[in-house]
Structure formats: C-alpha cells, structure tokens
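What follows is chain A.
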Amino acid sequence: MASHIVKSYDEQLRKLNDTLVRMGGVVESQISAAMQALTRRDPDLALATVAGDARVDELERQVDEQVVTLLALRQPMASDLRLVVGSLRIASDLERMADYAKNVAKRSVALSQMTPVSIAATLPRMGRVAQEMVKDVLDAYVARDVDKAVAVWNRDEELDALHASLFRELVTHMMEDARNITPATHLLFIAKNLERIGDHATNVAEAIHFQVVGRMLSDARPKGGEASVAVVVPGATAGDA
Partner candidate 1 sequence: MTDASLAASPHTSPANASANANSVHMTDAARARLRRRYAADRRFRRVGLAAVLFGVSALGFLLFTILSNGFTAFRQTELRLDIVFSRDIIATDGKTDSRAIRAADWARLVRESLQAKFPDARDRRGSRLVEALVSPGAQGQLMDMVLADPSLIGQTRTVWVLAASDIDMIVKGHADRGVAEEARRVNDRQLAWMDALQKDGALRLAFNTRFLTGADSRYPELVGIWGGILGSLYTLAITLALAFPLGVMAAIYLEEFAPKNRFTDLIEVNINNLAAVPSIVFGLLGLAVFLNAFGMPRSAPLVGGCVLALMSLPIIIIAARAALRAVPPSIREAALGLGASRLQMVLHHVLPLAMPGILTGTILSMAHALGETAPLLMIGMVAFIVDIPSGPLDAATVLPVQIFMWADSPERGFVEKTSAAILVLLIFLLGMNAVAIWLRKRFERRW
Partner candidate 2 sequence: MTTNPATEPAPASARRAKLTASGVDVFYGPKHAIKKVSIDIAEREVVAFIGPSGCGKSTFLRCLNRMNDTIAACRVTGDIRLDRDDIYAPDVDVVQLRARVGMVFQKPNPFPKSIYDNVAYGPRIHGLAGSKSELDGIVEHALKGAALWKEVADRLDSPGTGLSGGQQQRLCIARAIAVSPEVILMDEPCSALDPIATAHVEELIDELRARYTIVIVTHNMQQAARVSQRTAFFHLGELVEENDTSVIFTNPRDERTQGYITGRYG
C-alpha cells in the first residue's frame, strides 16, 4: 500500500508493528522455554521463563502506549484503524499466551520435584501444536497472510481434540493411583494452559483477518472435543481400557 502523506505517521505505524513482532518473538520463545523446562524437568530454565514474563508485560505496555498515541494524534481510519485496533487485541492475546507459558513454567518447577508421571506423548505433542500455531499465526501477521491465519484458526480444532483426549488420559491416571493426583492435576492445568494458548492464537488469527480483510471471521469457531463437558466415569474407563 502507498505510504502516508505524513511520513511520521508511517514511522509510528512501523514502530507499532515492530514492537508487536518483537513481542510475538518473545512470547514464542517463552512458550518453547516453558515446554522445554517441563519435558526436561529443568527448574532453572522454568524459573528463568517465569522471570522472562516481565519482558512481555513491558512490551504489551509499549504497544498500549503506542496505540493510544496513534489514536489520539493520528485518528486512524479504515485499514489504519483496523491495524491499530487489531494490534491492541493481538498484544493482549500475546500477553495472555505469555501468562499461560509462565504458568506452565511455574507448574513445571513443582512437577520437577515430584516423581514423573508416565504419560503418553500427548502433552508434548499438544505443546508442539500450540507452538506451531503461535509460530504460524505470527508468520501470518508479519506477512499479512490471511490464508495462513485462517489455517491456524482451523487448527484449533486439533488442539481442542488433543486436550480432550489428554484430559481423559490424566483423569484415568488419577483414578488408577491416588498418588498421581497432585502431578496429574498440574498436568491438567498445563494442558488447559496450552489449550488456552491455542485459543488466543485463533484470536490473533481473527485479528489478522480483521486487519487485512476488514470483516470479522464470521463462521463459528471449530471445536474439536470438549474437555470441559467430557464425562469420565471410572467404571466406563476401565471397561474401555
């Protein structure tokens, strides 16, 4: 798109974009660090990750400030308005993602002091999917790629399905052995966090779609497996197994 007549306006928009991209990068590495700390049972890395969240908060504050300044001084219109408002939403989503990553890291510290629960590869897989979604959606943001954003949006279904199956798996573990309850609860929360990260990634995808196309993604968000409504009955699980 052509540049603005007022060059400093372009400069401000570019700066906002830069801040957001940088924030995306930090969030991405926070999530991957949290997952690493969890899988490697590395409390130092986990603590470092928890501490790293402050940077994300700082970046979000910067984005807020820049957005308020732009709205007040430039009164953006049309695509600029969508870009600015979308940036605000994306920043808030990214910040939430980072919070979940921090929570994952915190819980991995606790988990590292317990006996490991033998869980299947579902959780790391969930982490991978969530990380991929975050990466893809950030790529889509940088490239203003609506198709890629929509692909991420659709992929949330997969993550929800993984979450539902992990939920069932962990509940089964808890029923089998009461000592598993504490670590499994942590893992449940971690899974929930990853699922929420995915949700926020779809929010970002929606924001990108709004920024570029100017319309909301109107179809209902795809839902694959509802962990919150899943019913796991002890007898039934045993029978299934």
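Simple rule for what comes next: contacts are C-beta pairs under 8 Å (C-beta built on N, C-alpha and C of every residue); 3 or more make two chains touch, one makes a residue touch a chain; residues count from 1.
How these were chosen: all candidates are chains of the complex that A comes from, given by their letters.
This is a predicted model, so every value here is computed, not measured.
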item: Selected partner (touches chain A in the complex), from 1 or 2; value: 2
item: Residue numbers on chain A that touch candidate 2, as the complex places them; value: 1-6, 9, 75-82, 214-215
